[in-house]
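Every protein chain but one is kept in place in this view of the complex.
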Amino acid sequence: MTALPSEVRRRGLPRRRTGGAARPAGPAGRARHGRLPVRIVAVLAGLLFLLPFYYVVVTSLNSASVSASVSDILLPHWQWANYSRAWAAAPWPRLFLNTLLIASATVLLALATSLLAGFAFGVMRFRGRGLLFGLVMSVLMIPGTVLIIPDYIIANDINWLDTYWIQIVPWGASVFGIFLVRQFFMGLPQEIFDAAELDGAGRLRMLWSIGIPLVRPAIVIISLNVFLASWNSFLWPFIMTSSPDVQPVEVGLAAFAGANGVDFPALSAAVVFTTAPILLFFLFLQRHFITGAMSTAGGVRG
Amino acid sequence: MTSSRLPHAGYRRIAGSALAAVTVLAAVAGCSSSGSKSTDAGSSGGTTTISFMQIMINGSQKSTLVKLTNDFETANPNIKVNLEYQPDYGTLHAKETAAIAAHNAPTIGQVYEPWAAQFANSQVILPVSQYAGSDKPDQFNTFYAGVQKDLALPDGKNWMWPFNKSVQVIYSNSDLLKAKGLTAPTTWEQFATAAKAVSGNGVTGIAIDPGTTASPASGTLMFQALAASNGTPDFAPDGTPQLNSPAAVQALSYLVDLKKAGALQVGTNYPGEAALGAQKGLFDLSSAAGYYYENQAVGGKFAMGTAVLPTGSTGQPTNIMSGTNLVEFAGASKAQQAAGWKYMQFLASASSQAEWASQTGYLPVTAAALPLMSDFIAKNPYLPTAVGALAYAVAEPPYSWVAKAEGEEVVALQAALDTGTDPATALNTAQTAALADQKAGAAQ
Partner (left out) sequence: MGWLYTAPALLIFSVFIIGPTAYTFYVSLFHWNALNTAKSKYIGLANYRSLFGSTAPSFLSSAWHSLYFSGAMVIGGTALSLAFALLLQRGGRLLGAARVAIFAPHATPVVATSLAWVWIFNPQFGLADTLLRAAHLGQPGWLQSTTWAMPSVIVYSLWHEVGFTVVLFLGGLAVISPELSEAARVDGANGWQEFWHVTWPQLRPVTLFVVIITSISSLQAFTQFYEMSQGGPVYATTTLSYLLYQEAFVFFDTGYGAALAIVLFAVTAAFTLLQRRTGDRISRSS
């Protein structure tokens, strides 16, 4: 159940303790709030959040012509044909592979740029640091929709239309990531880096061998965030690409909402089989994500 | 102890698989970029490549377009057609605009009339005379009268060629009508009577979606059809909005009256289709091209009737032409212009239109297609009447501001049907806003 960071790391971060998941059941006095009501409310809340998932699964198994009774809406009718129709509508394996490639490459690039820039902003002293950091933060506040046409023109000029690159590189720098890494490094005792400098370790080696292990929780949460952002993009791939060779899964989902009607059961089926792998992936790694996110909150106070 | 080692193993696994992914990525990227290079060239080795940007992304629309295109390529081995799919008209418009701005436009694209007006004003599409050698090439005379009129812009020249045209039709639950001793309505008055007669016990006469300011839907089309049937369409032929004409107020009052009687419901995402299919609705007003989806929703549970729009106080048949035309974008080479023109003529030919219409429910743009569709007509006797509507159906006038001004109609509908605003007040507000849109649009 526990996901304790190693002892060394814990000593490196005196102000931060492990995530709540890892926390032994709180001080004895807390128990007086009563555990049963807490559990009931928690289970109800969890079910409420899962209800839409259940609903999508049921819709994906019902015929297009349902009647409007509660049982028809809440109970599946096992129309597996919806799935074969949905599966036939797009080259899913290819689209899925594309999504995976685009999202993982974006994550790697964003991690690299965030670590470098966050390290610089958090640890290094240089002229114009405050100004540059302000510039980076302001990027977060720019509404993306107006950028699409100028970006299309740029992509066309550098011959990146209809490639993986245009779906990766523009998203390969994350303000959120830079901010988090900076906060983490600012929270670390400066002496760690001073000592390393005395050792004569190069800055880059210092970042690699000392910095990265210490900001691991931030790495997890940035990966998650960038991955989800990439997985979430919709308008961008449609505008920037046109061939299924490089397009992501979301483009396939659009195939069900035609101009003259919508095939809701097939759409739901496609939502199920495109979202399920991500949810499984998340379920598999949830402990990392949650502890990562929790340590992130710890890092924020640094 | 093991638990503290686990995360490390996990990280290493993630890092490992990510690294593998990047390696594969580099390989695949290499392939695909070299692949796209070869298709970039407009014409090489005697082969001319043209691109066609459209929204026929699913169902029988996609399969039929692919089949027709293959037939065309077989008949013209030196022409290759790249089909570029977009998910909806909004994205199509955005992508065409971005592509034009980057001087990277496709050869051919689907357009609505107001887009064509904007494109022509900016000199980024070609007039028909440029690639066909004549403003009215031979095929022009084969089209229905309404279709012919729809190809010209305000300058009087033809800029578009027809592809997927349609009109509005009424789908109905014939069994339910019969059970109440009613027949398919031929006037809007009968329509209202029937809608009210069946309503109650969870059944509603008709469910409509006014649509959104960005894209009006069937409810707004119903309002437009009603206004036209009362003698004054929502826009004059020169694009001037006339949203608060007595005919328009009467049209909106008609809808409000149905709503008050419980015979009309407002929804989204093709609510009429869903209600009809679930046997909770009597009528649905939708494009003839929605036939495939209506049939799917009904699923053979009852006999579905299809009829042209009823007539209003003028007694004249009226209809709203929908669907799009094709244009050729400026920037295509001479060879691409010629190849594109061949392809456009092929798509508008009697045999292609017969196949296209039989598979999708769109209406053939030429009467010559009908003899080739006898099987389809035998099963769908409504078709000749619906096609007949192409002779008199009128599209929205081709001015750039009309799209925005239609959005004001949507708001008026929503205000009258949801918040109970008086129809005349709602339409006066819409008219004021639409006139402002016209003024701003004309200044561009």
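Per-chain residue numbering starts at 1, and chain names A and B are given in the order in which the chains are listed.
Everything below uses one rule, namely that a contact is a pair of C-beta atoms (placed from the backbone, for glycine too) under 8 Å apart; a residue touches a chain by one contact, two chains touch by 3 or more.
This one's a predicted model, so the numbers in the text were calculated from it and none came from an experiment.
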{"item": "Option touching the unshown chain, where B:Val128, B:Ala274, B:Ala289 or B:Ala307 are the choices", "value": "B:Ala274"}
{"item": "Option from B:Ser63, B:Ser122 or B:Ser351 whose C-beta touches the chain left out", "value": "B:Ser122"}
{"item": "Omitted-chain contact residue, chosen from A:Tyr83, A:Phe121, A:Tyr164 or A:Phe184", "value": "A:Phe121"}
{"item": "Subunit B residues touching the omitted chain (full complex)", "value": "90, 93-94, 97, 100-101, 118-119, 122-124, 204, 207, 210, 212-215, 265-269, 271, 274-275, 278, 280, 403-404, 408, 410-411, 414-415, 418-419, 429, 432-433, 436, 440, 443-444"}
{"item": "On subunit A, residues whose C-beta touches the chain left out of the figure", "value": "1, 15-27, 29-30, 33, 38-39, 41-43, 45-47, 49-53, 55-56, 59, 66, 68-70, 73-74, 112-114, 116-117, 119-121, 124-126, 128-129, 132, 135-151, 154, 169-170, 172-173, 176, 178, 203, 228, 231-232, 234, 250, 253, 257, 264, 267-268, 271, 274-275, 278-279, 282-283, 286, 289-290, 293-298, 300-301"}
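Everything below uses one rule, namely that only the chains that are shown with their structure count from here on.
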{"item": "Centroid distance [mean C-alpha coordinates] between subunit B and subunit A, Å", "value": "37"}
{"item": "Residue numbers on subunit A that touch subunit B, as the complex places them", "value": "1-6, 63-68, 89, 97, 100-101, 104-105, 107-108, 148-149, 152-153, 155-157, 161-165, 216, 223, 235, 238-239, 242-243, 245-246, 251, 254-264, 285, 287-288"}
{"item": "Residues of subunit B touching subunit A in the complex", "value": "3-4, 6-7, 10-11, 14, 17-18, 21-22, 24-25, 28-29, 32-33, 35-36, 55, 57-59, 61, 84-89, 91, 94-95, 97-99, 101-104, 202, 269-270, 273, 277-280, 286-287, 289-290, 292-294, 296-299, 301, 361"}
